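I'd like to ask some things about the structure below.
One chain of protein is taken out of this complex; the other chains stay put.
A and B label the chains in the order they appear, each numbered from 1.
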Amino acid sequence: MNDIVDPRSLDRPNSYIGRSVPRPNIRKLVEGAARYVDDVILPRMLHAAFVRSPHPHARIVRIDVSAALSIPGVVKAFTGADLAPHCEPWVAVLAHLKGMKSAPQRPLPLDVATWAGEAIVAVVAETRALAEDAAARVVVDYEPLPAVTDMETALDPATPVIHADLGDNLVFERTNESGDVEAAFRTAHKVVSATFHTGRHTGVTLEPRSILADFNRATGQLVVHHSTQAPHMIRDVLARHLRLPEADVRVICGDVGGSYGIKVHVYPDEMAVAVIAKLMGRPVKFIADRLESFSSDIHARDHRIEGRLAVDAAGRILAFDIDDLTGIGPYSVYPRTSAVEGNQVVNLIGGPYDFAHYRARTTVVLQNKTPTCQYRAVGHPIATAVTEGLVDLAAEALGMDPLDFRLKNLMADGSYPRTSPAGMKFEGLSHVESLEALRKMIDYPALRADQVAARARGIHRGIGFASFIELTNPSPFMYGIGGARISAQDGCTVRIDPDGTVLAATGVTEQGQGTEAIIAQIVAEAVGVPMSSVRVVTGDTLATPYGGGTWACRGAGIGGEAALRAGRATKEAALVVAGSMLQAAPDTLDIVMGNIVDRAGGAVRMPLSELGRIVYFRGDTLPAELPRELMQTRHFITTQFPFAFTNGIQASWLEVDIDTGMVNLLKHWCVEDCGRVINPMLVDEQVRGGVVQGIGGALYEHCVYSPDGHLLMGSMADYLTPMAAEMPDIEVGHVETPTRESALGAKGAGEAGTAGAPAAIMNAINDALRPLGARVFAQPFTPARILAALGRIPTETA
Amino acid sequence: MSTSVDVTLSVNGERVARRVEARRHLVDFLRLDLGLTGTHTGCEHGVCGACTVRVDGVIVRGCLVLAASLDGATVETIEGLTESGEIADLQTAFVERNAAQCGFCTPAMLLTAADLLSAAARDGAVPSREAIREHIAGNYCRCTGYHAIVDAIETVATARAGKGRS
Partner (left out) sequence: MKSPPLGYVRAMDMPDVFRLRANAGPDARVLAGGQSLLPTLAFRLSDPGTLIDITRVDALRGIRLVADGALRVGALTTHAELGRDALVRVRVPVLADAVGLIAHPAIRNRGTIGGSLAYADPAAELPAVCVALDAVVIAVGPAGERRIAARDFLTGLFTTALAGDELIAAVEFRPMPGRRTVIHELARRSGDYAMAGIVLAAGPGTPTHDPRPVFFGVGDRPILATRAAACLAVGGAAALAAAQAALDGDLDPPSDQHGGPAFKRQLARVLLARAVNSLIDARDAR
């Protein structure tokens, strides 16, 4: 009964794993009946707004809230000093990132503002509008300090140190090295190199960050409605830093309007709201508005990467040599830290390829800009762009077709398990099969023929590829071993109710990706009931097993396996009772579509509801010693591999207008291997959404700062997100290499699209521009940058 | 000058009379005064499209309309369109095609799509994928990449055109 999941079982009843079934919880979304944090209204609720620093770096000299408090309906104002005694500061470092350092951070700073947009004073009022009126009337006198803005000079002796106690602006540095890189480059047939930039960008969740904290003085309980990916983690953080017993903190995460990594972090303004609720003993709501989202949601991917690649005369990759520099703002973000992105870059570069010599260094520095941290596909789009950009340069230098060059150098499909030169352990990947599948999907010869014909008409089309790996199903090696209280395990409780319906409570959360659907599919199949009989509970620390939540593509692989095991255990328990009732050996019985049946022949013996009736209401009729737990909990954690890597390849087909520098996306393809696919439709949509998020970073999205540290874009009119008209249709294909670490065999699928898309776009643009001798490596690839690369205009700063 | 204004209007077919703060935009009015939380606030400056509702039969940005200016107006929201069944086929298509993920953009996306579909019905045409993309280009969706949304709208447009002919 506990075999690995076999998709060939699709033709059996209540076999849902592998099927494209609609999400049971989607109907509320299309009827406007979802419940996001801002939809929750509590009695005596107040609204918070923040006074934010207009300066990138400034000493706070004086704060005067008297005019603000004079407005009727404005209840209170809080400064950093007001909140500090009631909240332990935090320092976001991880022990396994050796030498990493950061400064203590508080809900509101005491003395110094360190980025433009940092919350300085909180005001609470009867409505958000009144709170904003009040914030506008708070007077803060600042003494501006020199700002650290350029990451290239952040470590220069002449540059001011942001946190004097740290001694310098260095957060973390690491060199990941194996083999003999120097020798490989010395003896190389060809060496190619480029400098890459990935533009700082941000998540722009359509539902802004949202929190409603409610402290009941009589019970001592803090209930927090929070738009978050990790309710148990937030509960742990609130309990420890507000000095409450963990059992007195309940985090409720209802519907979440998009997260993508943005909502897995501890934000000082949200901590301030929780502290204020505790101090005031009444509910306080904070919904970030779009203006403050841009300067206070985490940013990501502010990197400059110098890369070199060496190949031999046979066209084999010998070595990568990488120098990565990233600026993360003034604080490492709690509790995941802001060094992980750079660390991922040096772990993931070269990932798909078979070569021997590797050196990658990352340097993580502080700056007076919005803090950066983990955002969908952390580090992957950067590593993939660098790797695949260099790979295309090498293919070009050798005069080889980019797909042929990849085929020659990708890790062979039968060569696993193996460890990469960067030290990544791969259980089983399918680079070659994926590439061949993609080649078929795109009709490569036809595209190349079209490209030639178009060029003859003066139209410049390009095709770009990006092979990639993606880290999913993380073990405690990601955060836990570094001391962070971030759970890599997850659990699921499955309960059969008297009427035969099934409840499944899981520690993983729903952010729209379809977690509740796949848990329902797995549990329905594992227990043996129709999916319509399963209800899934997520996002409430009072009601769900302790788990890590949604991050790093772990919901299906970790949460799904726990659900499978809990479902199977519940079925076993039910069959023990059924066996007793029916005077049959439990292993001769089965549960199919909600009925107890004979395993042989399938004859229905009784409905599950009859079992429920007896167990819950007439337990007296069962033998006293008979176990009758129709509720089973199982937890799952990976132990054999630090991560379950997935792989895939993307292709972009586009047209560059060489007169305007504008890029027109014609089509995009992705073949990806996330192991066992539980719901192909949901996986496809994860890939598509991820691809478009990657396209955003590649072509549009950019948090542009002035040289003195002011964020120049602050609205959705000037921060350009991808919109429907410019996006291409995206075809998705699958290869399935299940992980053997679990019976389910699933790996993650949420970040593959974002990981590979920017590289594919970049390579397609450069493929289009190749006959013109132009190349671009700095994202976003704006019209002005493309025209400058073409020599049509001088390089100028906008 | 008055900072509060009396308005009487029809919302989802119900007559509603309220005194509203002059600065309150239509989305806050719907959400805070009437408890109609299916309409969402995404940017409050007219770009994201999450607050799209119908006023006097045409779609508008709810954040760019003051409730005070709507005396006598007819307002329809996702709750009203759901209740009337007007977009039931579109909603079902979104469900079946997984054209919603986090759902925050979805009610507004549906209203915008319904606008296109009724225009298409008037013209007796099935809009192309490009025309669908163009029509929803003012509605930001971070989750789906838009492809599934375009599929769902296209499916309904085709189905409605087929019914019209038979």
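Please note the rule applied: a residue touches a chain if its C-beta (ideal position, glycine included) is under 8 Å from a C-beta of that chain, and two chains touch if they have at least 3 such contacts.
In this text, all values refer to a predicted model and were calculated from it rather than measured experimentally.
Of the options B:Val16, B:Leu64 or B:Ala121, the residue whose C-beta touches the omitted chain is B:Leu64.
The chain not shown here touches subunit A at positions 128-129, 132-133, 136, 289-291, 659-660, 662, 700, 704, 712-713, 715, 717-718, 720, 723, 725-726, 782-784, 787, 792-794, 796-798. Interface residues of subunit B facing the missing partner chain: 1-3, 5, 21-23, 25, 28, 44-46, 49, 52, 58-61, 63-66, 68-69, 71, 112, 115, 134-135, 137-139.
Quick note on the criterion: only the chains that are shown with their structure count from here on.
Chain centres here are Cα averages; for subunit A and subunit B they lie 30 Å apart. Note for the complex: subunit B touches subunit A at residues 21, 23-24, 31, 36-45, 47-48, 50, 77-79, 82, 91, 94-98, 100-107, 110, 129-130, 132-134, 136-150. Remark: subunit A residues 22-23, 26-36, 38-39, 129, 203-208, 255-260, 287, 289-290, 511-514, 681-682, 685, 688-693, 715-717, 721-725, 727, 729-730, 753 touch subunit B in the complex.
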